[in-house]
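The complex appears here minus one protein chain, its other protein chains still in place.
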Amino acid sequence: MSDPVQAKDKPARWDWGRLSGLAIPLLAVLTAMIVGGVVILAAGGNPFAAYLGMFEGAFGTLNALSETTVWATPYILAGLAVAIAFKGGLFNIGVEGQLTLGAVAAALVGYGLPALLGGPIPAVIHLPLTIGAGMLAGGLWAAIPGWLKARFGGHEVINTIMMNYIALNLTSFLLNGPMKDPSPNNVLARTPNIADSARLIPLFEGYRLHWGFILAVLIAVLLWWVLWKTALGFEIRTAGTNADAAKYAGINVQRTIILSMLFSGMLAGLAGAIEVTALNFRHQLGYSSGYGFDAIAIALLGKTHPAGVVFSAILFGAMRNGATRMQFLTQIPTDIISVIQALILLFVAADAIIRVIYRIRTKEGRAAMTRGWGG
Amino acid sequence: MDTVLEAKGIVKRFPGILANDHVDFDLRRGEIHVLLGENGAGKSTLMNVLYGLYHPDGGEILVKGKPVKFDSPRAAIAEGVGMVHQHFMLIPVFTVAENIMLGSETVKGLQLDRKTVAAEISRLSHQYGLDVDPNALVQDLPVGVQQRVEIVKALYRKAEILILDEPTAVLTPQEADDLFRIMRELTSRGVSIIFITHKLREVLAVSDRITVMRAGKVVGSTTPAEAGEARLAAMMVGRDVTLEVEKGEAQPGAAVLAVKNLSVRDHREIEVVQGVSFEVRAGEVLGIAGVQGNGQTELAEALTGLRAPHGGEVRLGGSDASGKTPRYLVQNGLAHIPEDRQKHGLVLSYPLNDNLILCTYCEKPFSINGMLQNAAIDANAFQLVRQFDVRAPSPFVPASTLSGGNQQKVIVARELSRPIKLLVANQPTRGLDVGSIEYIHKQIIRKRDEGCGVLLISAELDEILQLSDRIAVMYRGMITAILPAAEATKETLGLLMAGATLEKG
Partner (left out) sequence: MDLKRFLFIGFIIVILFGVVVLVGASTTPPLVLIVSMVATTLSVVTPLALGSLAGIFCERSGVVNIGIEGMMLTAAFFGWFGGIYMNTILGLDPLPSMLVGVLVAILTGGLMGLLLAVLSVTFKVEQIIGGTVVNILAIGVTGFLNRQLFFESNGLFGGQLPHAPGVLPRIHIPILADIPVVGKMFEQQPITIAAIVLVFVCHFVIFHTRWGLRTRAVGEHPRAADTVGINVNRMRYINVVIGGMLAGLAGAYFTLESVPSFEPLMTNGRGFISLAAMIFGNWSPIGAWAAALVFGASNALQINIQFFREMIPAQFAFLQQSYVLGMVPYVLTMLILTGLIGKTTPPAAENQPYEK
């Protein structure tokens, strides 16, 4: 071992060698795409044409780029939601339900508030309220399993999954019942359109790219700042890494559990709210399906770091967006994306596989995150 | 005298360590051969090799003159080798019988034959004077009995060679004597025993031969007749060791900790601390002696805010501290060196600078208005690492990369660099090398001399006797006696630890 620290060779807090950690996620994506290519081949398609089509669909034109950011926005927020829960030591598998209820709440305030108050409301009040309602709904939906964990030790994995199904049932009930669009030709389970004053405007005329994307990136920066530059962030991270030591350090672990879940749910709810206010201008059954598991893959690919999440989200958004063009050009079903994403998650999780394939040497150890069902 | 077991030139490597460096060892029939060395000398590694848990990188093993290869414990068991580990290899939720038959189950058709096994266990245990109830749940048994179960487990498999790894770590002196009696009973029936320990006094009490290991090598072999404690200690450490720590007279002041009638319950709602009362004064060390499992852990938790007391009162520096949070206590002058440093004391994946502000991150200067001040945190880290001689390449490496001794130094640095009134040190030197032990003892005495009160909880009687000004003994959740260190002897303390009470007057 070495001598105590000398004053002259002062080591630094951050060293660029840390970026070598990026190698694994990048290689995981590459390997997943190769395996995905094999699957495409086996299903009778041409992998190169498929990936070219996907790339073209994702980045080929300005419109494509705009659409990619549109897809990426909820992914960024949902991925951040999962990431902050992870940092707090929790698995939030309930992003799906939190996002859905966020959308429903936003839609409700979007179309319902003017009706309730008997007249139009200025956008400067209506829009924040709409978005706020979404965040509140999502936050609450996540805080319940968070409280159950803090108070009873009830494992958040199953509880958040259960909340997803409850949310699904609740949404079906609402969208087929009290919140159903009463316009005469409507048979679908959807809400009425929200008022103009509750809508987020696009950044540029003619493209769907909207302020929500900017907001999402800003929130990623905010999250980074909170986690690493504030005492609260220190508490959340410490409780998430070693709850025993955290208690020792005077941290109220029950409080951080609930806060982590609350923030997580708020981000998921925000994702849903933005979909409503910026894109769809209403909520319809099935609109928010599939984000939950994608969010987990995105968060893990991004190593649960806000910057990583943003990039992973853009990647996933690109894949989803490009898949439509790929299907149009090559008839390969867009579901192949799910397979590729599952493979990405596989390789990121079992990074030993990547290390073996590409002969990378390992560095630090891993931190245990959960303790089975014992809470 | 025939040799039943021989190890020749055993080599075993782990990443970064040569745990066994061409080790030779032999065992004769019917003898008790002690393997002595300090923590980390390589004794357990050698035994794990002899039991088939580790594969040696070099060397060979001979049983009764015949070369053998132990691919797994099964092979060792088949050759008559049995092992009782330091941390019991018993499954708490199983019965004694289930534990004993695991791996060599007796079956009637497809079904486990519990009755036959129970009968055999009763027979064996009576034969060797090791009474155990086959149908009892292991988690309900006291530690001494669990150890007997481990021994019966080995005998059930017809072990002729028994390896005992630090068996007395969890026993009172009286229970240890019981164990020695059992060992002699076994050897008189032809069983040969390898006994691993780092406690010098036991060695002389029970051994026929002694082999000393240090840093992976065998340093020498001797007998109790030839060597005394001092010589053995020197062999263990490689230099002359002062077995005593230098300490002047204590100058005790006012009480910094006053505990009255404190009771604490564990997670199973059983009262494990029953109405204890004692005081720690400024400038003195109060040592609490006692075998682990008599309530010390819960007592420490209650005093440091990790567990709410069930009844009674705790006063820290004159003000009420019962049931207060760890943060309150830390801000009121409490320092705590926890029993399990990796669980409670450090966040292993965090760098040293974060670990060093683990308790104070929310206070100035490390945090202003809720925002962390990196410059202050880093400066603090540089200073403490130098001051407390923490061997690490930089204050930004994760704590997991440090040795046990250095990890403990980080904790000590953190806790002792604050202005404190009371230091609660719980098993502070467990598992550390002699150098680190000496260092920590010095720090404890230094703090005492600066006017701090020290509550030392330790299962190592030697440590208690060396450092304490007054000694309390804890048994089954109660303080059975408090006496000045000068009046305490190992024998008296041993009796108290086993539940006896002092004669009055």
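Order of writing sets the chain letters: A and B. Residues in each chain are counted from 1.
Simple rule for what comes next: a residue touches a chain if its C-beta (ideal position, glycine included) is under 8 Å from a C-beta of that chain, and two chains touch if they have at least 3 such contacts.
In this text the structure is predicted, and so the values were computed from the model without any measurement.
Listed by label, the shown chains that the missing chain touches in the whole complex are A, B. From the set A:64, A:129 or A:342, the residue in touch with the chain omitted from the display is A:342, counting the whole complex. The residue touching the chain not shown here, chosen from A:48, A:173 or A:225, is A:173. Subunit A meets the missing chain through residues 39, 43-44, 91, 93, 145, 148, 151-155, 157-159, 161-166, 169-170, 172-173, 293, 296-297, 300, 331-333, 335-343, 345-346, 349-350, 352-353, 366, 368-374.
Take subunit B: the residues that touch the chain left off the picture are 51, 53-54, 72-74, 77, 83, 85, 88-94, 98-99, 101-105, 107, 110-112.
Just so we're on the same page, only the chains that are shown with their structure count from here on.
Each chain gets one centre point, the mean of its Cα atoms, and the points for subunit A and subunit B are 46 Å apart. Subunit A meets subunit B in the complex at residues 1-5, 10-13, 228-232, 234, 238, 241-242, 244-250, 252, 364-365, 367.
Within the complex, the subunit B residues that touch subunit A are 304-306, 325-327, 330, 336, 338, 343-350, 354, 358-359, 361-362, 367, 370-372, 374, 378, 382, 385-386, 389-396, 398, 400, 403, 406.
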